[in-house]
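A short worksheet on the structure shown next.
All protein chains but one are shown in place.
For clarity, chains are labelled A, B and C in written order, and residue numbers in each chain start from 1.
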Amino acid sequence: MENQKTNNKESKEDSDILVSTPEQDELISLLTKRFPSVPDININHLQEDIELIIESKNIKSTCRLLKDSSELNFNYLECISLVDYEEKLEAVYHLTSFKLKQSLVIKTSISVENPEIDSVIDIWRAADWFEREAHDLFGVTFLGHPNLEPLLLFEGFEGYPGRKNFPINDYKEW
Amino acid sequence: MISLIIFYIISALVLIGSAGVIFSRNIVYASFSLLLALLGTAGIFVLLLAEFLAIVQILIYGGAVVTVILFALMLTKIDDFRSLSNINYWPISAFLTLLALIVLIIGIYQTKIDTQNLGLVKFSKFSNDLFEYWGIPFEIASLVLLVALIGAIVILKDRGNDS
Amino acid sequence: MSIADLFNYFSYVSGLFLSLTIIVLLLVWLERKVLARIQMRMGPMRVGFHGALQPIADAIKLISKEDILPAWADKLVYWFAPIVVFVPAFLLWVTIPFGKNMVIRSLDLGLFFIVAISVLSVLGLIMAGWGSANKYAVLGGLRAAGQLMSYEIPLIMAILTIAILSQSLNLVEIVDKQSQIPNIFIQPLGLVLFFIAGLAELGRTPFDIHHAESEVVGGPFVEYSGAHWSVFFLAEYINTFTISILTVLLFLGGWHWPNIPFSGNLQTILSVFVVLIKTILVVSVIFWIRATYPRLRIDQLMSFGWKMLIPMAFINVTITACIIYYDELPLWILPILSVILLILSAVIIQRKFSKNIINTVQVISAKSLLKEKSEVDIN
Partner (left out) sequence: MEINKTINSDNVDLMINMGPQHPSTHGVFRLLLNIDGERIIDVKPHIGYLHRGSEKLCENERYAQVVTLFDRLDYVANLNMELGFCLAVESLMELDIPDRASYIRVILCELNRIASHLLFYGTYGLDVGAMTPVLYAFREREKIQGFFESITGARMMHNYFRIGGIKEELPDDFNNRLSLLLDEVSQGIEECDMLLSKNEMFLARTKNVGIISASDAVDFGVSGPNLRASGIARDIRVSKPYSIYDRFDYGIPVASSGDCWDRYYVRLEEIRQSIKIIKQAMSQMEDGPILAKVRRIARPPKGEIYFRTESPRGDFGVYLVSDGSDKPYRVKVRAPSFANLQSLQYLLKGAYIADAVTILGSIDIIMGEVDR
């Protein structure tokens, strides 16, 4: 049963890449031209967003390139989400290009032991609070962010409540 | 008789107010004491049947001057005024005040005004006097005020350009 | 002056206090009802007939509330401020006639007295603002000082035109001069100037900047509660009534127009009613404006005062003085000039605003947007 399901899903993914829209093909070709070294360019078959999986040290240069190149011009940072996979943290950047009317997902892993990543606040000012929130809830340090004060939590809050190992039931607030 | 009692009450108020201006450590209290003294003076003017002067006193000193003083005080840090109490010039000011007092006393004794037959001056007569006999001084005074007004605007405009 | 005189004065003062309190209660009820009608509500309905006793219930509630003294407040200044606001508001009524022969003391310098005393209430607001040790209150106090002092000038100028026109500063004489034509027909501009400046003096919408709820949370009154707050409240409503009755006395003919045919006591009583009815109409206009208009910003208020009202008031004074001085000029020139000035100022304001009225919003069809390859930037 379990196997069957995963098989199904894989086959679906394959088929979806085949039926991708011409606009997406265009974007993929643009991306491959821009980032010849990046190994993973996927299409999330559900939302039809193209995924770009990169190393965390490349985040700033990649984002800079994505925003500044005239044919891509990903000028709109929608969201920065963090997911705690226990063995690693994953930062997910959702971008949109108003020019191409296309969205792009950048994924990068951050180690749990040393959660550090470059800030993209110079590229999009929208990153400011998203990064502060991620710093609050997941304890990720965004290097180069001018002001990583607690945003949602109060000063002096201990622990990172977004992470999976935060004791949600045993936590005593008062 | 009653007017005499009222006079003493008002004079007491004026004195209290004046003393408050000098002795109050709190600069805002001092300005409120000043207001008390000025309003009391207006009351004395009323007792002397000088209604016009009384009203002018209230309008200009009570309303405008004290308001402006308070306005200025609120915009500055009160702490800046704490050091004012340490200034050692008080003998000079005491001497000058005494001198002024002597001059005033001499002046009051020298001028001979009939204090027995006081009467209310009709306002129309007063204004006629002001604009006919004292027309030129009046205009000069208004000119001075105009100059002050323009000067204030110029100073303000300079500051406005800075910020 | 004797003891009997003193007793007399005391009875006058207490009578005045009582009648003003009743008027304030009436105005509170009226305001709530007028606002409610405009906003399609009922207003107070429970206490008494159509909520007529609601103001009394409010008053009882206010008096029985706790008086809070903020910990950092300047106690003396804080407690004195309501009195400093209230006393001038009350003192004005010494010389304001309610009706024919219904005045405590018909001062020769009546109008001048009113102007001088009304300035003092600014001090109370500043004291309240400073004494509360609250930044919003200080901000409100400063706003009040700036606003009230700037709008004093057009108010005085508007009063001055009437004084020139009537050749008197005595309110009773001014009203009697209007037995044929009320001043509104001679000085329409003066009425508008006086009313607008009066609104600003009161701090009523659209000039309720110093106690703006949504900005400085009540301004100087933010820390006050209970009885002391109600004193401010009382003063505010007395002032509203004062400005309205002054509008009636100075411009709308007071107890003349329509002339009361009777004589003696009946005429006196009827004259009070005529004045009261006119005043309540003016008050209702103030409430109506309160229900309709948003609030101006402080800089807009100031520039409106200094660039619009004051020049207009000065021009008005000059024109009136010239026409009165040169007797041979017919009086009907004055209303014509006044109306022309009024139209002129309306045109200036209109031109200032007309560039704002352009509607910048356009609706783009979703179907056409769907076809676009990129997001449309209409700039």
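Just so it is clear, a contact is a pair of C-beta atoms (placed from the backbone, for glycine too) under 8 Å apart; a residue touches a chain by one contact, two chains touch by 3 or more.
What you see is a predicted model; the values in this text were computed from it and never measured.
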*Of the chains you can see, which ones touch the chain that is left out?*
A, C
*For the chain left off this view, which of C:46, C:61, C:105 or C:297 is in contact with it?*
C:297
_Chain not shown: contacting residue from A:58, A:75, A:109 or A:141_ = A:75
*asked:* For the chain not shown, which residue from C:28, C:125, C:148 or C:212 touches it across the whole complex?
replied: C:212
*Residue ranges of chain C at the interface with the undisplayed chain*: 35, 38-41, 135-136, 138-139, 143, 205-206, 208-209, 212-217, 290-300, 349, 353, 356-357, 359-367, 369-370, 375-379
*So that we can see where the missing chain sits, which residues of chain A does it touch?*
5-6, 9, 44, 46-47, 49, 75-79, 81-84, 92, 94, 98, 101, 103, 105, 124-126, 128-130, 137, 150-155, 161-162, 166, 168
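Going forward, only the chains that are shown with their structure count from here on.
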*So how do the chains connect up here, line, ring, star, complete, or something else (other)?*
line
*Rounded to the nearest whole Å, what is the centre-to-centre distance of chain A and chain C, using the mean of the C-alpha atoms as each centre?*
60
*Residues of chain C touching 2+ other chains?*
none
*Which chain A residues qualify as touching chain C in the complex?*
23, 97-101
*Flag every residue of chain B that touches chain C in the complex, lowest number first.*
1-3, 28-29, 32, 35, 51-52, 55-56, 58-59, 62-64, 66-67, 70-71, 74-75, 120, 122-123
*So in the complex, which bits of chain C are touching chain A?*
372-375, 377
